[in-house]
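Taking it in order: structure first as structure tokens, then the write-up.
Omission of a single protein chain aside, the complex is shown with its protein chains in their original locations.
Letters A, B and C name the chains as they come in the text, with residue numbers starting at 1 for each one.
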Amino acid sequence: MTNNQIMFFIFSAVIVIFSILTVTSRRILRAATFLLFVLVSTAGLYFMLRFNFLAAIQLTLYAGGIVVLIIFSILLTSQVGAKLELPGLSKKIYALIAAAAGAALCIWTILQYNFPRTSIESGRTSIDDIGKALTSTGKYGYALPFEVISILLLAAMIGSIVIAKKRKD
Amino acid sequence: MFEGVPLNWFLITATLMFFIGIYGFLVRKNLITMLMSLELILNSVNINFVAFNKLLYPQHLEGMFFTVFIIAVAAAEASVAIAIIINIYRRLVNIDVENMNEMKN
Amino acid sequence: MLIMRHELLLVTITVILLLVEIFLPHDKKHKIILPAILLMGLVTIAGFIPGPTGILFGGMYGTSSLILLMKNILNIGVFIIFVQSVSWLKLEEQKEKISEFFILLLSTLIGMDYMISSGDFLMFYLGLELATIPLATLAAFERYKEKSAEAGVKLIFTSALSSGILLYGLSMIYGTTGTVYFPEVSAAYTAAPLQILAFIFFFAGMAFKISLVPFHLWAADVYEGAPINVTSYLSVISKGAAAFIFMIILYTVFNKIALMWRDVIYVIAILTMTLGNLFAMRQRNIKRFLAFSSIAQAGFILLGIIGQSQLGMTTVVYFVLIYIFSNLGAFGVAAIISNKTGKESIDDYDGFYRTNPLLSLTMMLALFSLAGIPPVAGFFGKFFLFASAAKQGMYILVFIAVLNTIISLYYYLLVIKAMFLNRSDQPIGYFKSDGYTKFGLAMCVAGIIIIGLASPVYEFILKLSYGLY
Partner (left out) sequence: MINFGYTVWIVLIPLFLFILIGFFGHKFKPIVSGIIGTSGLFASMAISYFTAYQYFFVLPKVGETFVKVIGFETTWLRFTEKLVIHLGVLLDPISVMMLIVITTVSFMVHLYSIGYMEGEKGYMRFFSFLSLFSFSMLGLVVATNIFQMYIFWELVGVSSYLLIGFYYTKDTAVAASKKAFIVTRFADLGFLIGILLLSFNTGTFDFITLTDPKGAAIAQGSGIMFLGLSTMTWSMIFIFMGGAGKSAMFPLHIWLPDAMEGPTPVSALIHAATMVVAGVYLVARLFPIFHFSAPVALDVVMYVGAFSSIFAAVIACTQFDIKRVLAYSTMSQIGMMMFALGVSGYGEEAGLGFMASMFHLFTHAFFKALLFLGAGAIIHAVHSNYMNEMGGLRKHLPITHITFLIACLAIAGIPPLAGFFSKDEILAASHQKAMWIFILGLIISGLTAFYMFRLYFSIFWGKDQHYHHTPHEAPKVMTIPLMLLSLGAIFAGLLPFSSFVTSDGKPFASHIDMAIAIPAVLVGVIGALTAMVFYRKETNIPEKISGFLGGFYRAAFRKFYIDEIYLFITRKIIFNYVSRPIAWFDRHIVDGSMNGISYVTNEVSGRIKGLQSGQLQTYAWVFVTGAVALALTFIYLWTN
């Protein structure tokens, strides 16, 4: 086993195990923490694949931003110590069947497919390239999506404020 | 093949994560835990994109940028979802998804 | 930059509204209504000025004259919704968030425009999300109402799930073709199992937006709970835009597996029409009723998509155009009643004709148009849809569709009967509508009557759609 393989197995195992814990843990704050682990080891995968920029985003935006947001809202809406109610058994079984069938189908189909093998080994993606791509307006340039996402974030912000702000009365 | 790690391993990990997320979405009663499941789902898709990009099509950065934008969208989605959840909490003092069935049939 | 003028204009007026909102004193928020409507009107008109078409950003963005027309159609719809929502916005509860309503609506419209114009899956996805996420906040806009909050939850969670599934599909499309640009994807696409899986997941995400069975379950609840003007936006504009891009992507990206998606749509169309109708029959709440009826209508749109030809393309655009006017007419009347009296049950409509003849006539026209009775426009929309499916030899599908129009006629008549024929001891009282409302409804009525009878509209769309298919 190469180092890469070992690293992959560790990350992968953390991802899968903590994902399961996230969706089964009965203490909501713990679930959020498990989610954080999952997100961090995903960042680890990105590092491994030498997408450092992406891994940084993953850590700051996802792990840093969203999880913190989630934890805030947990604190706002739940009693921290309380255990979550268990879902009904039939609901669990149905959900398990759906998810397992889906996973089996997808994995089976993926394994059936012969992905082309490329041997091009590209090195680290430099921040420079990313910056260029992000502002380029040509093909493989991402200026337009960048603008659109800014509208989206703005709209989401306005929307969140409208919904969440307290009524004056 | 990325230095000994086949593509399929990435894909299988991602797929498992995806359907674990789906399972969580289907059974968790608390809206915030459902939101966490959603994050799992989106995250797994990101792994797919990134792995494809690096292992199969490294000439361009399409998969990576897709991932970047998915993360941004996820943030927006999460903020709106949380705003709505807080609003619900103010109305019902409870964020159990099973209570939300005033409209049916 | 003229190529992108629809989006740019919309962004501009969004920014203007944002600035105005910031500088407007707190007690004069309602002053923004008229400028907003005027600006939107200007943008709508400006959209019709002929301009260049083409491709921008290395293929990420592209327009053709048909796409411009689609955007114009959406603009018209949004304009009508602006006008129709005035009386609702003036209610005490909404007073302080008027401009937010406009801004959020406009940003979703921008999203739709980008979505329709997208030349790769990234732009498509961003447009889709931009067209969805602010909508969830709009659905929860009446935040003091439990139903509205519930609608917001249902919309944001199901849409997030559906975009998750759609993204999984997209990732597989990327993985198997190595690109997300439409032309390259199309070139590299084969019918490998994984690609079919990817397509189905993508399809599920789109079907969610168009509310096709079995991905439609969110729709009725959200439509019922959301403020009625938002509901009409969701069921008309949002659905229309999704149908447009769905058609474009099917025709240009998945053209190689047309034989397969035709069968998928065949099944889904039948399910959608039938289930939508069966559910609509038993509804007593007018919003819910119209929600299911619009689910059924979505099934009819598929008939045009399945037509897979220039004819099919034309009919889809034509049908959506008519559908916008008809459905907005129906929703408009329902909105007036709901805003003035708070009544949303069909039983409350008993004897409505006695007290408000003009409104009930408008409603009748709109419902007849939805039911597809000549000579109102809805009939022509349906007829061309049937014709385009029939031309592909799908007579059984057409037969089922026509049967479904009869079922739908049954329940549309229920409403008409309530308004015109039932007696009521306490009918909804007479009320006078303000100028905005009248104007909005008048536009709908004019659309319903004129589009059907004036053949140039259809011929115009037919001419535009030459290039695309």
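Here is the rule we go by: a contact is a pair of C-beta atoms (placed from the backbone, for glycine too) under 8 Å apart; a residue touches a chain by one contact, two chains touch by 3 or more.
Predicted model, so just to flag it, every value in this text is computed and none were measured.
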| item | value |
| --- | --- |
| Partners of the unshown chain among those that are drawn | A, B, C |
| Which of A:Ile74, A:Ala95 or A:Ala133 contacts the chain that the document leaves out | A:Ala95 |
| Identified contact with the non-displayed chain, of C:Ala188, C:Ala442 or C:Leu462 | C:Leu462 |
| Candidates C:Leu18, C:Ile55, C:Ala188 or C:Ala390 - the one touching the absent chain | C:Ala390 |
| Absent-chain contact - pick from C:Leu68, C:Ala131, C:Leu409 or C:Ile428 | C:Leu409 |
| Touching residues (missing chain, whole complex) on chain A | 91, 94-95, 98-99, 101-102, 105, 109 |
| For chain C, the residues touching the chain missing from this view | 153-154, 157-158, 161-162, 165, 193, 196-197, 200-201, 203-204, 208, 214-215, 217-218, 220-221, 259-260, 263-264, 275, 278-279, 281-282, 311, 368, 373-375, 379-380, 383-384, 386-387, 390-391, 395, 398-399, 402-403, 405-407, 409-410, 413, 417, 420-421, 423, 455, 458-459, 462 |
| Touching residues (missing chain, whole complex) on chain B | 22, 25-27, 97-98, 100-105 |
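The definition used in the following text is that only the chains that are shown with their structure count from here on.
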| item | value |
| --- | --- |
| Whole-Å separation of chain centres (CA-atom averages), chain B against chain C | 27 |
| For chain A paired with chain B, centre-to-centre distance based on mean C-alpha positions, whole Å | 6 |
| For chain A paired with chain C, centre-to-centre distance based on mean C-alpha positions, whole Å | 31 |
| Sequence positions of chain C contacting 2 or more other chains | 122, 126, 129, 133-134, 136-137, 140, 143-144, 152, 168, 175, 178 |
| In chain B, residues with contacts to at least two other chains | 11, 18, 21-22, 35, 56-57, 60, 62, 65, 69, 73, 76-77, 80, 83-85, 87 |
| Interface residues, chain B side, partner chain C - complex | 11, 18, 21-22, 25, 31, 34-35, 38, 41-42, 44-45, 48-49, 52, 56-57, 60, 62-63, 65-66, 69-70, 73, 76-77, 80-81, 83-85, 87-88, 91-92, 97, 100, 102-105 |
| Residues of chain B defined as touching chain A within the complex | 1-5, 7-13, 15-24, 26-30, 32-33, 35-37, 39-40, 43, 46-47, 50-51, 54-62, 64-65, 67-69, 71-80, 82-87, 89, 95-96 |
| Chain A partner contacts - residues on chain C that touch it in the complex | 11, 14, 56-61, 96-97, 100, 103-104, 107-108, 110-111, 114, 122-123, 126-127, 129-130, 133-134, 136-138, 140-141, 143-144, 152, 168, 175-176, 178, 181, 192-194, 197 |
